[in-house]
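Just one protein chain is left out here, and the rest sit where they should.
A and B label the chains in the order they appear, each numbered from 1.
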Amino acid sequence: MYHTGNMVKELAEKHGRKRESLMPILQEIITKHNYLTDDAMVAVATELDISAAEVYGTASFYTFLDTKERGRNVIRVCKTITCSMKGKNDIISTLEDILKIKVGETTPDKMFTLLETNCIGWCHKAPAMLINDMPYTDLTPETVIDVVKGYMR
Amino acid sequence: MKNKGLTKVDLIFESTDVRKVMKKAFEMTSNEIIEQILESGLKGRGGAGFPTGLKWKYTAAEKEPEKYIVCNADEGEPGTFKDREILDKAAAKVYAGMAIAGKAMGARKGFIYLRGEYRFLLPQLYVELHKFHKLINEIGYDFSIEYRMGSGAYICGEESALFESIEGFRGEPRNKPPYPTVSGLFSKPTSINNVETLVTAMMIIEKGAGEYVKLGTKDSRGSKVFSISGDTPIPGIFELELGMTVQEFVNEFGDGDTKAVQVGGASGFCVPRKKFSETIIGFEGVPTGGSMKLFNSSRSMYNVLHNYLEFFTEESCGQCTPCRVGCQQLYKGIEMVKKGESKSTYLNELVKLADTMKVASKCGLGQSVGNAFRSIVENFREEIIY
Partner (left out) sequence: MVTLKINEHEIKVAEGTTILDAAKKLSINIPTLCNHQDLCVAGNCRVCVVEQKGARTLVAACAMPVAEGMEINTNSLKVRNARKHIVELLLSEHRADCTKCYKNQNCELQTLANEFSFGEHIFLDLVAGRPYEIDRSSPSFFKDDSKCIRCQRCVRTCSELQHVSAIAVANKGSHQKISSFHDRPMSHVVCTNCGQCVNRCPTGALVEKTYIDQVWDAIYDPEKHVVVQTAPAVRVALGEDLGFDPGVRVTGKMVAALRQLGFDSVLDTDFTADLTIVEEGTELLTRLKKVLVEGDQKVALPMFTSCSPGWIKFIEHKFPHMLPNLSTCKSPQQMFGALAKTFYAEKRGIDPSKVVSVSIMPCTAKKFEADRPEMRSSGYKDIDYVLTTRELAVMIKQAGINFLSLEDEKYDSIMGASTGAAVIFGATGGVMEAALRTAYEIITGRPVPFTNLDIVPVRGMEGVKEATIKIEGTKADWKFLEGAELKVAIAHGLVNANKLVKAVSTGKASYHFIEIMACPGGCLGGGGQPIPTNIEIRKKRMEAIYSEDTHMAIRKSHENPEVVAIYKEFLEEPNGHKSHKLLHTHYVKRESY
């Protein structure tokens, strides 16, 4: 949970209050907090004078605009064909082992959420994944552990 | 037909004096620029392959004073990653291409729609953008560019869905007509071009259409940046002259055991080994936005198709019936055939369904699901069934 009212107001000041400001505002909330709480969506709706259902409907269209609770670090492992051919399943099971969660879940300390995603544009260096905005490529079960450890602090 | 063979070129990434090219363009008339692009035969590099010169001409002809240039950097097609590389290595050329397009069409404002997956590039892209705005200021020309970000939705690469997304809505494709050249972003005349198209256009202005037409074939002029992945010893990004056969491509990039090449990503066509020699990569054969995936004989084409169908089932915007439900039916359908719960002849019904999706879906996504479906099912029927 985070404090929404002021933050959303500031974002509306920064990006404007037109409908086209909706995506930049939601994206920045995600950058800061990884997911959209109901409070945040209602606050955005109020600022932009649109309905909350519209905000939710728009957000839920976009894979990265999560409306479910997410950990501080969101791991998205590519599951599309090349990554899938090149060992994505090993990467996933390694991650599930070290984080002790399944795909779709968040660690109890809210540090990590593990998800799958569609092609992220690194097929020549498959398997690949994103942690928040950062891509990691040419993954092996060994390297992925090092990468994730870098986020464990 | 005689083909050109496989030739590597280096145009997109070679260093260029963008100031010089822009100055040259700004001294040309709108018509002169468009004539050059028309003469070059350049077709859009985003996948659909619409002649770029015509698109510019139509947009230029619109009377509306407010127009936009949109650079499509959504690059969501599985297996495509060349636009990221172009932006990473040659952003200045993309910006210059947009400014030149702006000059040609009378637009003062450009937007780049960058997929959310490439957000990590933003800081360096802004550094380049800052330089560009300074440069264009020095030249004394009025054109500015803004970034808009995607957030993980393949369909937002479809032009009208992309406009919806920038305008703050769900990325649901619009009805066409009206076409973007008449009513695009914010309902203004808009020319939307792929990243690579814009750089290529800039190059054409730099070198002259006469030089450019020397590359490629009648239907597929020039060179193209390919994103090569799958079972290949040398995956990566390669700029190749258009007009080679799949065989020539496989000779260069295959691992010696290539059984199929998926040309154009999940929405493209699967070319099986027996058709390698007769199939030209380009608009006369199999068109591609650049995605080339090689599969060797260890791969199950059922898995490939299954993976693609899962992708479309998730990434369809979901608004229109043929695509939303059709994707689910194809996806579940091949599972049932594989499990033996549906007869193998059910595949024929599914092929017919894919044909309906091709003609009845609202946008290019639903319309192209049938490409991979038909070409894989027809060429690898046994692998799907057994």
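Definition applied: contacts are C-beta pairs under 8 Å (C-beta built on N, C-alpha and C of every residue); 3 or more make two chains touch, one makes a residue touch a chain.
This one's a predicted model, so the numbers in the text were calculated from it and none came from an experiment.
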item	value
Partner chains on view for the chain not depicted	A, B
Touching residue (missing chain; options A:61, A:112 or A:136)	A:61
Omitted-chain contact residue, chosen from B:122, B:360 or B:385	B:360
Residue ranges of subunit B at the interface with the undisplayed chain	153, 155, 170-172, 175, 177, 312-322, 324-329, 332-333, 336, 342, 349, 352-353, 356, 358-362, 367
Residues from subunit A at the interface with the omitted partner, ascending	38, 41-42, 45-46, 50-58, 60-61, 67
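Criterion: only the chains that are shown with their structure count from here on.
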item	value
Centre distance in Å when subunit A and subunit B are each reduced to the mean of their C-alpha atoms	26
In the complex with subunit A, residue positions of subunit B that touch it	75-81, 84, 115-120, 148-154, 165-171, 186, 227-231, 235-237, 266, 293, 299, 303-304, 307-308, 311, 314-315, 317
List of subunit A residues in touch with subunit B within their complex	18-24, 26-27, 30, 57-58, 61-65, 79-82, 84-85, 117-126, 130, 133-135
